[in-house]
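Not every chain is included here, but those present sit where they belong.
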């Protein structure tokens, strides 16, 4: 029986057990009026259900975790010694045997002993499944019976059920931590591999990004060892340049929008304009990228030509401006929240002294909200740094160390995509660098976020 | 188990592979249309070499031959039957904007335009050229601006081997160098912004050209064919890049395209062998075929027979 | 209640209210109030919660303007000038009629900047030394100078509640208003801080007209010259404080004062 | 005593010196006020303008792509060409498998027929000098239409021998030419269409044989490479749909559960602080990093299939989770503690208080947060590029385990297509579809918020 149908069975069992528990607790309460049940009938039902299902489920998990290893060693043990080399080879033989058993991916003729082993494997697997089913059944029945018998007025079924529920909730909230661990794990290994090729100092402080084609010259034989240069700085500077331009667009606009919305706009205007501006936040970044590529870029070039500037269609400026547009609602709604959190008492205090509205905003509200706004801006910066699609399409993909916004640049995110989906040898530093870049980016945004969080939190506490 | 052939890899091969897959699906009612992923040659081979089984791909597209290190990884992961299939050739062309000057390039021109240092009067000096006409009188009098494929592209390799190294090594000063230094010298690029590497696809190169009138870009032949209204092609060593010239071998800048079939999956994944054979059949990729129309330069008859035999005999690397 | 009974003829009328009605949306909070406020008197507003004391107080310097749904009708005049006249500048009005709020609300700035804020806004001091003078004299008048003179650069929010409230009073007098409105200025303070503020009010009376809202009848009795009793948006009784407390003319006032409700 | 109420303005005599100074400063201050307010209005207007600009831009580019040129041909299903056996029907006693086998054989046989002949014959009826230019004739109808005709025969073999009047999509280049998306003044060498074809289509268009019709193909077909004109969004749409299902099924319950735990039950300690920082951080981690995670964990370790919506869905789930958690938590925070106290005071346990009272009140907020999270996931593309969803898939997936692309990836693929003249508009059209989805999700969120908002 496969895992899926086992789980289905368990669910059915749970429903049955639930009924049992409920009926029994009802009859206990009804039969003897003096017995005041601690919990409600459905709590008892649920408790019996959980006892009937959780232990077998746990056993199933354990079994699925350990049984492949056990089976594998049993199969290996059954193989005649002369065919059994050590170490690495064993894994390959095992794979071949399991392929045989699954009837999949066998190429050369199978030897007699291989076939035997495969049959044995097959049989063991079947046995294992049977045993698991039986074991689960037994455990489930024991759990059901024991918990069923335990039902008494004084039994705190609700507490048990609530504990299990709490465990479940706790489990869900650890997913975030698991994700972070997953992110780090998925990158650390490859990153370390990368650093066996390239010195970390060359990576972190290198000023040129020119990772030759992974195999350029290898075929030729004469160029071995020339891996190109993997300097992070040009990418980082490109990232910062684009983010900086984006902030130049987003901060003034976003902040003024927030101020207007929070302080001036009559509620009617606010109610209509806010969703409209928030539409900007819901637009997929690929759409912004496309917009930048086909509309904003050429427009900026024409504009530049009119002013006598050469602006590339795909440049840091294009990407930055469009990214800035994307971030307007991000900044405006965060700042709006923060501005409205500034207590009315402060505003009243200032107005009561005869300040005008703008004076109140500029001299009292904004300074008071400043930490929060800085936090919001930092969050926006971390977005800008992590943004990919706009830059893929609009920044021009040219990793050079430049501060000229009219030039094409490249960013960390884009380089990750390019290096990983390019034609490079997958075991070469050229593609492994993507992981190093990913990890670097993760650390940078982590730091930014922590700083932003600390600031925003401090700010919140200020008024609590 | 899976009943769809799964392909991934080079984005250069992707269009051809997609067309082949689609035609295959339409022509063979009994098989599903193969799925063609991109991810680059490296990405494709990475997945290909992850092992055997339904959750690994069956075919890896590649715009270059598999490397020995990759093959070793494959074998270590139990992929022992790597069947190499050459599907044809890809022409690489230089093109400029339709309203810019017409180029008749020699490899050495391109080298002189992109090199960090060039020989002058027996001395190596930092590249002084800013206009094509300074390199050669026959070239248009326009600023040098070269958009070449980024180092993550397979095209870059061909460009460097077939154009830059070739052009560079015709110079007597280079010939005089110790052979160990030649490549390093030839491949060093100027960094004054006149050469830009395009890490994205050809549309990005095209966008570059549209933004800058003077730019000369490197494209695939098929991309050029589809955009003849915007760009015009340069001759290389006086040969016009056409399918015929490439087949004839007179146009120098071309490269073979491959895919790799996982022998272990043949007979298990329905349609795998049929698809591989269909791909290289005369009907799909011969002359007058849909793939040729899409810009693939067909194999010669001899090559085709050999490749087909390789598939049938599961001749592994 | 006829006005003549409560007015001291020697005093000059500072503010007048005629038939003032206030609406929050459709809900009427004040039902037509007439009142005169004399120069240099302390007038206390008392009454059960929700009777409209704060609402009426805020009408006097148009702080009600900041509440969207609030609408005021009738006439209120300061020195005979209608403060709801369209051409009147609210900013100027509020400089003339200052306000101290229930909860001390110092700006999150230094003590010095808290006081200097108003004078700077209004351009009352052109030189730094002028400003220093204003700050010092205001703090002195609020009885805070001795306590804070060594830490003028520290944040005003770091002071104790009573000190903060005095800071707010100092901040208000720094712009030399003519009238000071106080809405339950002591309700957030402990008894000791409260008594200091009460003394301060007695002193400020020399120079300012003071309107104070309080829940604490003992406080009203202690600090005010006249007391106004509000109930359900109406001004029930207004008279000399001692009379109102010992000998109310209205039944409702008496009930309230003797704790029959509230 | 009564005091006359005067409406006097500027009664300078009664003003103190200080008040006079206040008056003097006023003009400048009011000007600043106006400027500041003006800046606010300007910022709002610019932002709105940008929204409008973006939409106008994309709609003006994309709307034409919803219409495509098709040629009206009388196709004679010539029995001499379409020679097929009887369509198999399942016999009594025949197993499903046997029948499927026979059916497949029959279909294969039908597939061998050259349906192009029928199209060429049809074209010859409307083009007088067709025979002299047979090669050009092949270029008129897009290549995929022969399979459409084949499918007609497979569906109903009885049409053999009849003549059907059909609209067949023209080649992509013809569509480009007729829509004027290519510079017509360019020389022959620069044109995709031969002079003959151009001449033909011009006159056919004038005769009304070629018409610009609403393109159902765009919505009904999967992507296509060999027959560009019939490339459609159906595959990508379904892919996105499956991914969203995965996200909804996983991210919302898990996110809500996590939020409930953190907000209502978790003790305030270092661990929950860590979780909190983590969640906030994940909400801002670059999406591309999630792609790396998906590639190595889900595909590499858990051996899930490549390019399948499940994997995409899982990656997007992890991305959406923080959004859902944060939204849910802030909704829970906004519910007054008095509700919880009321329940506790009546003898409800903590979890009963939460599940009976707090959660129901939080539902509108949770829904809006979730919908916005899902909408974000719907538009996300960067991580999908790294888990093999940047694929060419010529079939419409029928389950979440089957390979497919997603709408944003399809946009990315199309914008990079070499036939720019054709695909620029198609890309915009795809964007319109995506935006329409997004906006309807967002308005759903707004509607829900309005509808179920509880005021207290």
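For clarity, chains are labelled A, B, C and D in written order, and residue numbers in each chain start from 1.
As a convention for this text, a contact is a pair of C-beta atoms (placed from the backbone, for glycine too) under 8 Å apart; a residue touches a chain by one contact, two chains touch by 3 or more.
As the structure is a computational prediction, the values presented were derived from the model and not from experiment.
Student: With one copy per chain type displayed, what is the overall subunit composition of the complex in this structure file?
Tutor: Stoichiometry of the whole assembly: A x1, B x1, C x2, D x1.
One rule holds for everything that comes next: only the chains that are shown with their structure count from here on.
Student: Measuring centre to centre with CA averages, how many angstrom lie between chain A and chain D?
Tutor: Once rounded, the distance between the two centres reads 22 Å.
Student: Whole-Å distance, chain A centre to chain B centre, using C-alpha means?
Tutor: From the centre of chain A to the centre of chain B is 35 Å.
Student: Roughly how many whole angstrom separate the Cα centroids of chain B and chain D?
Tutor: Each chain reduced to its C-alpha mean, chain B and chain D end up 32 Å apart.
Student: Find every residue in chain D that makes contact with two or more other chains and list them.
Tutor: 22, 29-30, 300, 390, 415
Student: Among the residues of chain B, pick out those that touch two or more other chains and give their numbers.
Tutor: 38-39, 53-54, 200
Student: Testing understanding: with touching defined as stated, what is the shape of the graph linking the protein chains, line, ring, star, complete or other?
Tutor: other
Student: For this structure, give each pair of chains that are touching.
Tutor: Contacting pairs: A-B, A-C, A-D, B-D, C-D.
Student: So in the complex, the part of chain A that touches chain B is made up of which residues?
Tutor: Interface residues on the chain A side: 88, 92, 95-96, 99, 103-107, 208, 210-218, 220, 222-223, 226, 228, 293, 297-298, 301, 312-314, 392-393, 396-400, 402, 407-408, 410, 414-415, 418-428, 430-431.
Student: Would you pull the chain A residues touching chain D in the complex into a rising list?
Tutor: 158, 162, 165-166, 168-170, 172-177, 179-180, 182-183, 185-187, 190, 252-257, 259-261, 263-265, 273, 275-280, 282-287, 290-291, 293-295, 325, 328-329, 332, 354, 356-359, 361-362, 379, 382-383, 385-389, 392-393, 413, 416-417, 420-421, 434-435, 438, 441-442, 445-446, 448-450, 453
Student: Quick one: which bits of chain D touch chain A in the complex? Just the residue numbers, please.
Tutor: 22, 29-30, 32-33, 35-37, 39-44, 46-48, 50-51, 54, 57-58, 61, 253-255, 257-262, 265-266, 274-275, 277-282, 284-290, 292-293, 295-297, 300, 318, 321-322, 325, 349-351, 372, 375-376, 378-382, 385-386, 390, 408, 411-412, 415, 424, 427-428, 431, 434-435, 438-439, 442, 446
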